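Excluded from the complex is one protein chain; the other protein chains are retained at their positions.
Going by the order they are written in, the chains are A, B and C; count residues from 1 in each one.
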Amino acid sequence: MRVSVQEADFDVGAETEALAAGRPEVGAVASFVGYVRADKLAGESAADQAVSAMTLEHYPGMTEKSLEAIVAEAESRWSLLGVRVIHRFGRLVPGDRIVFVGVAGSHRGEAFAACEFIMDYLKTRAPFWKKEDTPEGGRWVDAREADDAAAEKWGQA
Amino acid sequence: MRVSVQEADFDVGAETEALAAGRPEVGAVASFVGYVRADKLAGESAADQAVSAMTLEHYPGMTEKSLEAIVAEAESRWSLLGVRVIHRFGRLVPGDRIVFVGVAGSHRGEAFAACEFIMDYLKTRAPFWKKEDTPEGGRWVDAREADDAAAEKWGQA
Amino acid sequence: MSIKVLYFASLRETLGYSHETLTLPASIATLGDLRSHLARRGGVWEALDEGRNVRAAINQEMASPDKAVADRDEIAFFPPVTGG
Partner (left out) sequence: MSIKVLYFASLRETLGYSHETLTLPASIATLGDLRSHLARRGGVWEALDEGRNVRAAINQEMASPDKAVADRDEIAFFPPVTGG
């Protein structure tokens, strides 16, 4: 299983280990964990600072397909020995893990590049939407232009 | 403690978690684990393929200093919220972990860049030497030109 | 031509629909035609107007406005994604 979309949390150590276990040709595992940031939720107004949680909505079916496509694209660009992507949905609070991407390779260069590539593409291609809880109710988070720029630096897929 | 040079193994999950725990401003943790590769030890001859372990020698004192300097250099280049470097020495067999580098930041871009930077510099600046065990005795591993090139891509420190 | 249309996130909330099944007139050939057709309903549906930042997928793959729409397709409209 390379891609999971789930409400449940995940075990970073176990997922990282699984990428190398029983594969003696693996020399490098690069991984990334994304967290709900407290200051990402907090804005300038007092109301903004009261934001205490967010809900991640997704498009079941398409989410898994898009993540599989992103992984396949990475595998076509680099020689990889293992890839694992986990993305959570549902209600999350600051400090919660959101996403895990782990890539195993023979050498560190390809593992780092593929891991960052998957994160950059995931940000602009995977159908997730964030809604912050505020005292006035929910507020949808706008997509960041920085994310489009990050995905574009890898060239046309 | 940011830098450890030790014979003992380390816990990838615990080290990664420690970089984010209690720091609600952390949005991203990029990490790297290096392993002893079976095919790195195995060469072309039958004798080479019998290589079953390696010993990592280091320069106590300078090792810690050089790793601290590499971390300080990364912290001067990027806005980071936490860095952890662990490098093992002594006898290791294929599949064993050698090195851990974890970097916490607000955003993924700086965490990825700093993590790869530290690995590239560590490869060319930290005083470690590898000796492979073969049936004919020990054989020192040559430094790779690819590692010098990887460190040079970051420009002059 | 009968298709299923899904709406997500802020768009779902604005429109008050998460999905609907539509029988389309023969004049609708592309995703762009479908979007204009829906926007012409007026009111909240103007959220699908050409100038609005709305993305779309056909059969769970991101698609541009010139993509052809076929019978039994699953079409989705949603705001720019914000995962990761």
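The rule is short, and it goes like this: a contact is a pair of C-beta atoms (placed from the backbone, for glycine too) under 8 Å apart; a residue touches a chain by one contact, two chains touch by 3 or more.
Bear in mind the structure is a predicted one, so any value in this text is a computation, not a measurement.
Enquirer: List the displayed chains that the omitted chain touches in the full complex.
Expert: Hidden chain contacts in the full assembly come out as B.
Enquirer: Residues of chain B in contact with the chain that isn't shown?
Expert: 34, 56-59, 61-62, 65-66, 69, 87, 98-99, 119, 122-131, 140-144, 147
Throughout what follows, only the chains that are shown with their structure count from here on.
Enquirer: Please tell me the distance, in whole Å, between the geometric centres of chain B and chain C computed from their C-alpha atoms.
Expert: Those two chain centres are 49 Å apart.
Enquirer: How far is the middle of chain A from the middle of chain C, if each middle is the mean of its Cα atoms, in Å?
Expert: 26
Enquirer: Mark out which residues of chain B touch at least two other chains, giving numbers and ranges.
Expert: Correct list: 108.
Enquirer: Give the residues of chain C touching no fewer than two other chains, as numbers and ranges.
Expert: As it turns out, chain C has residues touching two or more other chains at 84.
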